[in-house]
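Reviewing the structure listed below.
With one protein chain removed, the remaining protein chains of the complex are shown where they sit.
All chains are identified by letter, namely A and B, in their written order; residue positions are counted from 1 within each chain.
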Amino acid sequence: MNIAQLLNGLALGSLLMILSSGLAMIYGLRGVMNFAHGALYMSGAYLAYTVTNHVSFWAALIVCPLALAVIGAVLELVFFRHLQTRSHIEVGLITFGLALIIERIIGIIWGPHTLPVPAPDVLNGTSNVFGTAYPTYRLFILAIAVVMAAALVFWLRVSDTGLHIRAASQDGETSAILGINVDRVSLTVVCLGAALAGLAGTLAAPYFSVQPGMGMAILINVLIVVVVGGVGSLGGAMAAGMALGIVQTVGAVWLPNLAALLPYIALVAVLAWRPTGFAGKRV
Amino acid sequence: MTVEAPLLLSDDPLAPTPSRRLKLGISPRGVAIGAVVAVVAAVAGLAVPSIVNDLYWMGILVNGLLLAFMSLSVGFMAKHLGLISLGQTAFFGGSAYLVCIATSSWEWSPYQAVAFAILGTTAMALAMGVLVVRATGIGFMMLTLAMGQAIYQVVIQEWARDTTGSFDGVAANIGDQTFLGMGVSDLLDPTVFWNLGWIVLVAVTYLLWVAGRSRFGVILEGTRENTERMRFSGYNTFLPRLAAFVFSGFVAAVGGALYGLNSGYVSPELLNFLKAGDGIIAAIVGGLGVLLGPFVGAFLYVYAQAEFNNSGNLYLYTGIASVLVLVFLPGGIVGTISTLSRRLWSSRTGRKPQA
Partner (left out) sequence: MTSVLEFRGVNASYDGAVVLQDVTFAIDDGETVGLVGRNGAGKSTALLSVYAVPTVTGDIAIDGKIISGRRYEPAALGVCLVPQGKRILPNLTVTENLHLGRAAKRSGIWNIDTVFDLFPNLARGAKRSGIALSGGEQQMLAIGRALMANPRLLMLDEPTEGLAPVIIDQLVEALRKVQSGGTSLLLVEQRIGMIQQLATRYLALRKGLLVSEGGISDLDKRDVQEMIAL
């Protein structure tokens, strides 16, 4: 294993980390396993394609997460808020249906072909990392992810809203009795989670290129990360995201035939071995 | 400010209550009556090709028939286990792939291919079931989603190209051989194929019905309602659930084998989540709480596909329809009709519908 492979793993891990943070937060607060999270990621990537083409990639980095936040607001206001009394399976199924709808809408608008998204010139070269020349753009992904993770954890620890989010995730009923506007907190979390998915999609676009099916492919990975990391734990999701990224990328080098199957094997292993999920919270 | 009770999967008013049925189990009379109904339906259905004299619409009907296998398999598990499998395409598509691969690469006869496809896929369902069935709820959904995607990934890999054809797919090669008296042109012809497909569909639906109402079905209901209590009562919850999973996989496999024969060609699109979504949407729209729900849903679905295809946005509308149904009509179309008719019955006779 050399530096380049490790860094590739970290780049993938960064994207998984950003995605799984959003999914974990939404699950923690609303109890919804958002099967549409991959579709949100995909929307971010496709929007990034269009925005990059018409304006610039830097604009996409700002616009796409914001646009996805709006979609998140729709999800919360139209669906999650009113479906609180439904079983988790039903809501999961609804999010799956929404995923199908979103992915099909994307197919209609952008067509079935793979779309390339060029990284901005300043990030397009290579940098020297421990003696190896490594694509700068992927370092950029890593940097953004680390900054985002640190900012998110810091904000959750320090701010009032962060405190309310943490409280509501642990005990929504008591939090509401104490006066926390759980509806507003949920809206914040879902918008934030969706925005993070959009950010991940935007970052992924120049790296992985934009294609149909990218949503579902990454969804499996993200679900695995959230389950392995502990469904209630944001920090666990972040760590597991990085870990899976490395394992999958490095695994692809050593076991090329199996690499694509590694995430599924991991998910089966975790859920079959511990059907109740990892961090004690029932999946 | 009341709490709306969810009706779809956890508290289904359309399912028979265990306490009442535990004493009944399966009665031979019930089985016989059901068999008569099935035979009548089978024979009646054979008239369809003569009534529908249009090749295009027969094609649509055959599509609906084949989709019904997949949606029935989804519906069976949903109704009796309260679990949604997002990956039944693994078995439907897998079986279709095996038929095509067996007849082309291995040059088997159609009979051997179909038998192998069904048995092999059912065995695969058993293997996967052992791992998957121990999870519940969301975990089960995630695992079956992963399962479906895994099969898809395996098939499209370049190193599997020799067997699965990767993105190019596999064409069946039946040549001059016949399957139950039908040659290649017959199998591809919906007006002829319909007869075989319909009879098998009715037979399979009947089997599902019998299984659902038997002691096995009752145990499954109990497992769905309260797994803990069942376990404490001494019931082994794992084996019945595994059996239900394998049975569902079997149903999907049968449908897939028929698909392989009818279309003569498979491609990875058959295995992806969009196709899985078709089966699920059809089952949901038809109604998951009732056996015939997915059956009706499948035909409605392909009809809608035919209509919407004219505007080019078929998947979009069907997807939207499914979400709308899930949100507003948890019982699906058949379920809603069933509930409405029960309410009408009670208001007319003054009797309360039995809960």
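As a working rule, contacts are C-beta pairs under 8 Å (C-beta built on N, C-alpha and C of every residue); 3 or more make two chains touch, one makes a residue touch a chain.
This structure is a prediction, so every number in the text was calculated from the model and none was measured.
Touching the chain that is not shown, out of A:N124, A:Q170 or A:N257: A:Q170 (per the contact rule at the top). Residue A:V182 is the one among A:V182, A:L203 or A:V225 that touches the chain missing from this view. The omitted chain makes contact with chain A at the following residues, 160, 163-164, 166-167, 170-171, 173-183.
The criterion applied here is as follows: only the chains that are shown with their structure count from here on.
Between the Cα centres of chain A and chain B there is a gap of 32 Å.
On the chain A side of its complex with chain B, the touching residues are 33, 35, 79, 83, 85-90, 92-94, 96-98, 100-101, 103-105, 107-108, 213, 216-217, 219-220, 223-224, 227, 256-257, 260-261, 263-264, 267-268, 271-272, 275, 277, 282-283. Listed in rising order, the residues of chain B touching chain A in the complex are 3-6, 8-10, 82-84, 86, 131-132, 134-139, 141-143, 145-147, 149-150, 153-154, 157, 159, 272-274, 277, 280-281, 284, 312-313, 315-316, 319-320, 322-323, 326-327, 330.
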